[in-house]
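As you look at this complex, bear in mind that one protein chain is not there, while each of the others sits in place.
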Amino acid sequence: MNSALFLCTVVVLFGMGALGTFLNRRNFLIMLLCIEVMLLSVNLVFLTGSVTVDDLNGQLLALWVLTAAAAETALGLALCVLYFRLRSTLDVELISLMKG
Amino acid sequence: MSSSFALIATGALMSVFLMMRSKNPVHSVFYLVLLFLHCSGLLVLLGLEYFVLLQLLVYVGALAILFLFVVMLLDIPSTEILRHQRGTYPVAGVLGLCLILSALLAFTQPLVESPFQTSPIPTTSTFTGQNSDFVSSSRHYSFWNNYRTATSTVANLGIRLYGVHADLLIIRSLLLLVAMVGAVGLTLKRPVSVPNQDVFRQHYVDFQKSLVQIPQNKI
């Protein structure tokens, strides 16, 4: 089992998620999905490293990332619902009320 | 083994690409589910059954359902679905370049002389005992090491989770508590002063007691 191949795939996955967060500024929901992809790839990095170096701390950190992803999704979707109620759109570029 | 890995990895990357390119958010959520399934396939190749089931249970079973609920809840107008994506290409280019550079540096770095490598946890067998400050810290670990008689990975994970790193477990529960309280406090906008019609209470009003008797001497 070549772990470098796994890591390459996961890094490409993370890069696609990160680029999608910045390129897709039309829809807040798609941005949340891209953040979810990034957290998933971080999770996979921890698990692959845990198997490769035979250390259980990687799996512990993967559990931590899983919990953080769940909490982030709950709060992000709550903000999404709140913003849609306020403006009835999900356009990210219109979130400029705090700009002064 | 490597052919199945190529299949699953290609499927994962393609589903991410389709997720970002599709204009309908419902299709994006379904491509995200496809990505989760492919990632659990990768975990099967790694041999981590507990995490495969966890991924299917938490990500597909709960997170994707939550996303679908919000997509249904919001009723995004169809004009917004058809619009193309628009973004800050220079920022994304610089960040992508940084990511590629750091990934190349990480892959080409020799494993042994890495500055990010931490010292492994000292065990009682390798410990020689020159530093007295070191003894007290290593005794803590050796205390938990006595319990590590189980052989299963999940059992060892349980010992790590509830024995060595129990403080992280408490912090994790606080994180989940914050998520729950925050979601309720943000989205629940039910006005308290609105009189709710409770049919049960209306039917069970005792009309004999609803009239107030005023004593004679008060008049």
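Order of writing sets the chain letters: A and B. Residues in each chain are counted from 1.
Everything that follows uses one rule, which is that a contact is a pair of C-beta atoms (placed from the backbone, for glycine too) under 8 Å apart; a residue touches a chain by one contact, two chains touch by 3 or more.
Just so we're on the same page, contacts and distances are computed from a predicted model.
This complex has a chain not shown, and the name its UniProt record holds, of "Protein kinase domain-containing protein", "NADH-ubiquinone oxidoreductase chain 3", "Trafficking protein particle complex subunit" or "Vacuolar protein sorting-associated protein 35", is "NADH-ubiquinone oxidoreductase chain 3".
Within the set A:33, A:51 or A:66, the residue that contacts the chain not displayed is A:66.
Interface residues of chain A facing the missing partner chain: 63, 66-67, 70, 73-74, 77, 81. Those residues of chain B that touch the chain absent from the view are 1, 4, 26, 44, 50, 54, 57-58, 61-63, 65-66, 69-75, 144, 147, 149-150, 152, 154-159, 161-163, 166, 169-170, 172-174, 176-177, 179-181, 183-185, 187-188, 190, 196.
The criterion applied here is as follows: only the chains that are shown with their structure count from here on.
Look at where the CA atoms of chain A average out and do the same for chain B: the two points lie 10 Å apart.
Of all residues in chain B, those touching chain A in their complex are 1-2, 5, 9, 12-13, 16-17, 19-20, 25, 28-29, 32, 35-36, 39, 42-43, 45-48, 51, 54, 58-59, 62-63, 66-67, 70-71, 73-74, 76-77, 80, 83-89, 91-92, 95-96, 99-100, 103, 107, 153, 156-157, 160-161, 165, 168, 172, 175-176, 178-180, 182-183, 186-187. Of all residues in chain A, those touching chain B in their complex are 1-2, 4-9, 11-20, 22-27, 29-30, 32-34, 36-37, 40, 44, 47-48, 51, 56-57, 59-60, 62-64, 66-75, 77-82, 84, 89-91, 93.
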